[in-house]
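With one protein chain withheld, the remaining protein chains of the complex are depicted in position.
What follows is chain A.
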Amino acid sequence: MAGFEPSALPELLPLYYRRLFPHGPYGRWLGYGGGECGAAGRAGAGERGPGRESGAGDPGTEPAAPPAVEKNYFARREFSFTLRDDIYVRYQSFEHPQDLEKELQKTCPYKVDIGAVYSHRPSQHNALRSGAFQAQEKELVFDIDMTDYDDVRGCCSSAEICSKCWTLMTIAIRVLDRALVEDLGVQHRLWVYSGRRGVHCWVCDDTVRKWSSSLRSSIVDYLSLVKGGADTVKKVNLSDPVHPFISKSLRLVEERFEEYALLGQDILGSRESWDKVLALVPEPLREQLQQDFPRKRDSVQRWARLKALVEKSRQSSSSSKKLPSYAEKEIMLQFCFPRLDGNVSKGLNHLLKSPFSVHPKTGRISVPIDVQRLDQFDPFAVPTISSLCRELDEANDADEDRDKENEEDPEPKRRVRDYKRTSLAPYVRVFERFVEDMERARRGELLRRSDLQGDF
């Protein structure tokens, strides 16, 4: 991983937080329009005080409208830092994004986590009567971790990933993203690579952030199909009728099943591996398949045989009174369907690693993933903090060379943001597009609301 050494972090982190971390869009994201009026305040880390409600004397701004969230929304957000030697500091909070920026540059945390928006400023939680300090809002988050797939991936285990099993993550993203939009009707999703072996999703719609934890846990149950721990062999059980959520997800899994599971993982390649699959097939069919499989050439052929046999039995089951078997679908789902870490999504006060935080073990930056171009995303190409700092040095060297050539104007247009000169740029671009979409939606909503008021 591009020569990253955890021991180099104390040296690299100051540079990262000073020159590379995208403080501007980051503050706009978590501010949710609270400290600004209308579309103003887009200059990012500007000096605009949050107390200024109307855009007086600022002709460019739109008419004052009620902000989307309360003004101290950002200030009530919990941040947690992991410092050197695994020292963990919870309940950090900051008046404005600029204060967070300063603190990050000062303390240079190894890892940054984002928590909930509380009823009071988290930094003051000790001063409050217990019970008064309550988590009120939080993005709906999902955490998918490759370790949870260890029983169905043959290529790696625990913290390792490879390009083969990465497909599991892309399937998970596709399945969940479809459901988030088409079933749950949400708009603003930010998908993020965790920096090592998984992905996170931040659902940021105004209404969703207000969801109760019981609604969140119902949604997690709705979205979970793979159930059971080490003691359960068959982790997916379908019954009639198959719910549209499942059939639509299945379609997305099917598209990639052959390439991933049959060719890539070769799940029917040897007796040992196909026994694991056949354990999920009901009794009479299993025996038949155990006889048939050795005679077939490869996983693809064996799968075709399995599928044909199960489908045939399903057709005949409608005439006899047996329950139909959905074994082939269940197998596909057990091997490929997203496995959520439910507890992360259910609780409001659960912390999750922030986008653009550095993974302390791999040095990789937790970067947003462009879902439109999911297939192009390569976790191994994600820059590490070392590679970025090196790129930055090289860019500076080039600058200096150029500066020497035209001496008369030292530091001409240094205002190019530093991250734009590194391979972090495209990821920041994805992030900015996400923030801009949210701001556009917010402006639309404000306009709609002021129109409604104007009707009187």
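The rule is simple: a contact is a pair of C-beta atoms (placed from the backbone, for glycine too) under 8 Å apart; a residue touches a chain by one contact, two chains touch by 3 or more; residues count from 1.
Here is the rule we use: contacts and distances are computed from a predicted model.
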{"item": "Undisplayed chain, where the name is taken from the UniProt record, one of \"Actin- protein 6\", \"DNA primase large subunit\", \"CMGC/CDK/CDK7 protein kinase\" or \"S1 motif domain-containing protein\"", "value": "\"DNA primase large subunit\""}
{"item": "Absent-chain contact - pick from A:Lys71, A:Lys102, A:Lys234 or A:Lys296", "value": "A:Lys234"}
{"item": "Candidates A:Ala8, A:Cys162 or A:Val186 - the one touching the absent chain", "value": "A:Val186"}
{"item": "Interface with the unshown chain - residue positions in chain A", "value": "86, 130-131, 147-151, 181-186, 211-212, 214-215, 217-219, 221-222, 226-234, 239-247, 339, 341-343"}
